[in-house]
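One structure below.
Note that this complex is displayed minus one protein chain, with the remaining chains in position.
Going in written order, the chains are labelled A, B, C, D and E, and every chain counts its residues from 1.
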Amino acid sequence: MPLLHLSTWPEVETYLQTSQGIILPIGSTEQHGPTGLIGTDAICAEVVAKGVGEETGAFVAPTLNVGMALHHTDFPGSISLRPSTLILVIRDYLVSLSRAGFQKFFFINGHGGNIATLKAAFAETYTTLLDLNIPGGDRVQCQLANWFMVRSVMKLAHEVYGDREGSHATPSEVALTQFVYPEAIKEAILDPEVNQTCRIYGPQDFRRRYPDGRMGSDPSLATPEMGQKFYQLAVEELSRSYETFLTQD
Amino acid sequence: MPLLHLSTWPEVETYLQTSQGIILPIGSTEQHGPTGLIGTDAICAEVVAKGVGEETGAFVAPTLNVGMALHHTDFPGSISLRPSTLILVIRDYLVSLSRAGFQKFFFINGHGGNIATLKAAFAETYTTLLDLNIPGGDRVQCQLANWFMVRSVMKLAHEVYGDREGSHATPSEVALTQFVYPEAIKEAILDPEVNQTCRIYGPQDFRRRYPDGRMGSDPSLATPEMGQKFYQLAVEELSRSYETFLTQD
Amino acid sequence: MPLLHLSTWPEVETYLQTSQGIILPIGSTEQHGPTGLIGTDAICAEVVAKGVGEETGAFVAPTLNVGMALHHTDFPGSISLRPSTLILVIRDYLVSLSRAGFQKFFFINGHGGNIATLKAAFAETYTTLLDLNIPGGDRVQCQLANWFMVRSVMKLAHEVYGDREGSHATPSEVALTQFVYPEAIKEAILDPEVNQTCRIYGPQDFRRRYPDGRMGSDPSLATPEMGQKFYQLAVEELSRSYETFLTQD
Amino acid sequence: MPLLHLSTWPEVETYLQTSQGIILPIGSTEQHGPTGLIGTDAICAEVVAKGVGEETGAFVAPTLNVGMALHHTDFPGSISLRPSTLILVIRDYLVSLSRAGFQKFFFINGHGGNIATLKAAFAETYTTLLDLNIPGGDRVQCQLANWFMVRSVMKLAHEVYGDREGSHATPSEVALTQFVYPEAIKEAILDPEVNQTCRIYGPQDFRRRYPDGRMGSDPSLATPEMGQKFYQLAVEELSRSYETFLTQD
Amino acid sequence: MPLLHLSTWPEVETYLQTSQGIILPIGSTEQHGPTGLIGTDAICAEVVAKGVGEETGAFVAPTLNVGMALHHTDFPGSISLRPSTLILVIRDYLVSLSRAGFQKFFFINGHGGNIATLKAAFAETYTTLLDLNIPGGDRVQCQLANWFMVRSVMKLAHEVYGDREGSHATPSEVALTQFVYPEAIKEAILDPEVNQTCRIYGPQDFRRRYPDGRMGSDPSLATPEMGQKFYQLAVEELSRSYETFLTQD
Partner (left out) sequence: MPLLHLSTWPEVETYLQTSQGIILPIGSTEQHGPTGLIGTDAICAEVVAKGVGEETGAFVAPTLNVGMALHHTDFPGSISLRPSTLILVIRDYLVSLSRAGFQKFFFINGHGGNIATLKAAFAETYTTLLDLNIPGGDRVQCQLANWFMVRSVMKLAHEVYGDREGSHATPSEVALTQFVYPEAIKEAILDPEVNQTCRIYGPQDFRRRYPDGRMGSDPSLATPEMGQKFYQLAVEELSRSYETFLTQD
């Protein structure tokens, strides 16, 4: 499992002679309802990324634990970067790694709220690499892979949870965290009525709209066993995606 | 047709007593293949927005002509804001209008490349309004309406153009510009072979990948008559969307 | 009339072989007193720019509708960029266009409040082009042409309106909008007493000082006929300025 | 002579009970031709500001030595802030001082290149003070006073130097520095041919256009005696301006 | 061990009723010589922070894995934020957490290169909290605790390693990573000659000056057993520091 942070720089130098790809897990630190862990999105992204790294031999960078979760910040314990900050962070990561010779950046993402900002950041970075005249910068490619939107994962979640999957603090993501941290399974009485819409505006509006933090989900359905299945499906499918990404022009 | 730029401030003051909604058209200034107009996305967004304004009596703000089109900037005539700049622009627009009492911002968008940055900008702005303690700021809502993704428009485009609709410089958007500016219909011999993928990375990569600027499309199928149909479908459906947006919490 | 947004990228490529000049109209979206249109400055800049484009064959870029109007933002309907944002916007425009080969940027401006920020933006951009090592960047030149400060326009306004021209929501600019949009001529009873000073500080101070938005002007003197005269004078004189700009080193 | 940097905070606290005004000298650090001092603009602004402080009893802040001189940066020894940086600097100064109770900011400026950015910075700051809800922020006023554009100074310079005053490295400003630093009078053989235009674009263009740094001027006409006269005229007239500024609403 | 990312928001809400303190580990992702792990600084900060959390019952936030390591970026595998980016990141973290009621921020840091930027970020944030009028913002306190500068740790390192401790890729920090990840102990032949100075300038200069990445250190002296001792000393001493920090005004 070639984790970047457990490697040395000469090992990276050697790796770059045969591959210019790297996997970057990105999650979020935000409320996930009464029973979901604040680190859910980072935990999921990290474990899936490590799995894909094992399967493919790709380097896995340290996890971006904090993402764009401004709409959750009216719940205590949530931490968010502003989109404009996250764009700079991604730019700094990719400039550092591109200068060293990396060219294929595969982001494994655990949080829907990161998607827009990440895409904006990729566009901003491509032009920044051009501005800085970084050799090979015009060959840099970023791909965004949301583990929770992987076809097989969504299919299974739909089959098992139906409408109770919801769109935040979902049983599928909670299950995956239970698989990783069985010692941290939380219990609470969940209101069976839960807002099924998924409109998102500002942080105060979010808390008024979704008072316990869930968006249409029933995380009490989660089990570690299902979590393991989601893990396996995600790793399997994203490993194939990564390999395709590496080889395609 | 209440266009903001053809109104006076007392007229706006009066309007705000009964509605806090406003429509903001946003397009792009970018290459659209050998025959598509550089202003295609702005032209389409503007005409549809004006139509929705007529239907609903909503104010229509001046069109944001230039958006996020960095990937097109290797073709001459394209102008793009960086995502980080566009976020600031949107923030400035919404802070100005929110201070005056507007709360429901309905963006009619003509360019796929704007979507991610606009969503990031909305999130950034909601928190900025909170930071600035703007009265009613926690009630501000933005909605993004892409005219080309309106259900009836997509359905018709699919029926008429099938796979030749493609994803950039499409016959549907070109048709709409032909309806608006029949005097500016352009002709050119188009290579029948066109790259059908839709991967987008940096500007130089884009031009290598899509040498004449089209992404899988055959804009020679466009006609002003079809443009009018797209116009009518988009205005009809988005007028309903705007009205729903105004009334829902 | 070569409007950039009604052209294709191959047309721009061809144009660049014989000219590196482009006209950029910039206005503002701000209150113009009880009868002046919120879009006055953008409307005026755009129509004059199109006229100059017709006269000279120069490309005209899409109009920057929103400029630096922070001092007007205590009146509803005004939208302003911050100066720091507008500097980035101008930088992004000019970087995009300079990379394509444009070198002579002729801004036709309709708003006094834009002048300072535009000049600052030009300085910032010249050095940015140097930083980015853009080929030919050291040959880039920006010129600022305020249509309302054109000699013949000022002379006529002085002759016809004297002191009642004032300095904001002036009869001359209102007349020009009446010429362009005769269907949008507004009426209101104007206080004959109007603050003749022209000191400008913050937005709240501005509204206290100029309660109906006018600065020393009597826009009831405006007529579409006079508007046409201003139009002709401005187009004539600015066409000469543009031609001189193109040819001088 | 109440210089801020030679005072204590309790002295400032006392002063604020009777006046909310302060003088801020701003210059530049840039080439001034073969014989002009690099600090010319800062030296002039500072000495005039101190003179006005003596006359009026106003506090004088420390001199902003470095301003917006990007166009001079192809000559060694020039230092410039970017406009976007200078805007932040001014904002930081005015936020600090406004929080303490200062409200009337009188900038005595020695450099034409600062004017646009300063005006942009004032606009940006007024709105920032509003954003930050600083008590009394809506009463803050900035005034820009260019010592070299004072009526009596310009009149005298015109009478004595005529066309040889030029527009950069002028005999009037050089004379003023000679009055302040007679020990630093420099000599050089000046080319009698000097570019009389005053077009300014980027730094490399500037040096090509004005090879020895002068813009149409003949600084060999400068004498310390004339410098003293300019000093007296500027102090006299700006002291009156400051007093008017303090008392007017 | 109350890790924030393994908790729920109601648990955080409860915690805040009795404590407003939180521990934030911050490391770096940078070369650590031929045998040191790229994640050394993050690994050390995280493990010590978790130890302190266990001892004191304090919440531990997710680790900031990437810090300010620009000087290491000429070695492959290093990732760095720019100081200006890291300041924004810290600001965003602290604004999020302060809004929720946290007031005592205890940063456990593993990287000397972070110190300056963190201190700058704390200053920037205190004033930002004031700007945003966050309730209790004027009571927010940040404390920086560098585990490697803890008195007992430095004393032991000096006793055991003497001059061979050096200042980067030190045997003490490598030992601590060996204690945490015994499976990732790396071997390499180290040049016995190593640059003993510790001057740091730009990235290219750094690599010229310290060709294998070490600064005066002999990491071959590291053992997991010593790592455990450093861990215990750091946890013990920093737990006392944290408790003092919580109780002092």
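Rule of thumb we're sticking to: a residue touches a chain if its C-beta (ideal position, glycine included) is under 8 Å from a C-beta of that chain, and two chains touch if they have at least 3 such contacts.
All of these numbers come straight from a predicted model, not from anything done at the bench.
In the complete complex, the hidden chain is touched by one of E:I23, E:A42 or E:M68, namely E:M68. Of the options D:S96, D:N133 or D:Q196, the residue whose C-beta touches the omitted chain is D:S96. The missing chain, though absent from the display, is touched by one residue of D:T73, D:Q103, D:Q141 or D:S172; that residue is D:T73.
Along chain D, the points of touch with the absent chain fall at residues 3-13, 16, 29, 31-39, 42-43, 61-66, 73-82, 84-85, 88-89, 92-93, 96-97, 99-101, 181, 184, 186, 188, 213. Chain E meets the missing chain through residues 68, 70-71, 73, 82-84, 87-88, 113, 115-124, 126-127, 129-130, 137-142, 201-205, 248.
Following the convention adopted for this analysis, only the chains that are shown with their structure count from here on.
Of all residue numbers used at the contact between chain C and chain D, over half are used by both chains, marking a mostly same-residue interface. Among the other chains, the CA centroid farthest from that of chain E is the one of C.
Between chain C and chain D, the centres computed from C-alpha atoms are 29 Å apart.
Chain A and chain C have Cα centroids lying 46 Å from one another. Counting partner chains per residue, chain B shows two or more touched chains at residues 73, 82, 84, 88, 131, 133.
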